[in-house]
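For this view, one protein chain was removed and the others were kept in their places.
Moving on to subunit A:
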Amino acid sequence: MSDIISVNGTPQRLPDDPRTSLLDFLRQHIGLTGTKKGCDHGQCGACTVIVNGIRINSCLTLAAMHDGDEVTTIEGLGTPDRPSDLQKAFLEHDGFQCGYCTPGQICSATAMLQEIANDWPSDASEDLEGPPQLTGEEIRERMSGNLCRCGAYANIVAAIREVAEKSA
């Protein structure tokens, strides 16, 4: 037990209260409010962050369970001065409206593209063995854990597709 969690490369002391979710730790304790709370029950994806390279709902896990883990939040993916490719593509394609689901969408998409690169299949994959194709259906399926009530899905898919195709 080191009681230390790394957030965007900065070591942080884990909270004393074992009830504190990773989400509340990020938002309330260390002021990283880019990660959003939409439901607190793992139902919306607004709180998606990347832990040791894997996307998770940070509301569904306690901070205390992440001793020694490396967490990347939206603030760690890019900044207003140096936005990531996905952040730029979301802006260009208007992949959001109110912006509340957006950090979760972008964290999710970042890790999702890695999942495709790692050949993880999904429900939309034609073939469980071969590498998944970057179809619209594949992106939609893999992004369906991130709700957007503004209904920006069509633009979200376009933004992700553009980045995926550029890096392919």
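Definition applied: a contact is a pair of C-beta atoms (placed from the backbone, for glycine too) under 8 Å apart; a residue touches a chain by one contact, two chains touch by 3 or more; residues count from 1.
In this text, contacts and distances are computed from a predicted model.
Its record in UniProt calls the unshown chain "Xanthine dehydrogenase family protein molybdopterin-binding subunit", which is the match among "Xanthine dehydrogenase family protein molybdopterin-binding subunit", "Ring-1,2-phenylacetyl-CoA epoxidase subunit PaaB", "Phosphate-specific transport system accessory protein PhoU" or "Ion-translocating oxidoreductase complex subunit D". Summary of contacts with the chain left out: across A:I5, A:A46, A:V71 or A:A164, the touching residue is A:A46. Among A:L14, A:I50, A:V71 or A:C148, only A:C148 touches the chain left out of the display. As for the chain not pictured, it touches subunit A at residues 17, 19-20, 24, 27-28, 31-41, 43-44, 46, 73-75, 78-80, 83, 87-88, 90-92, 94, 96-103, 106, 124, 136-137, 139-141, 143-157.
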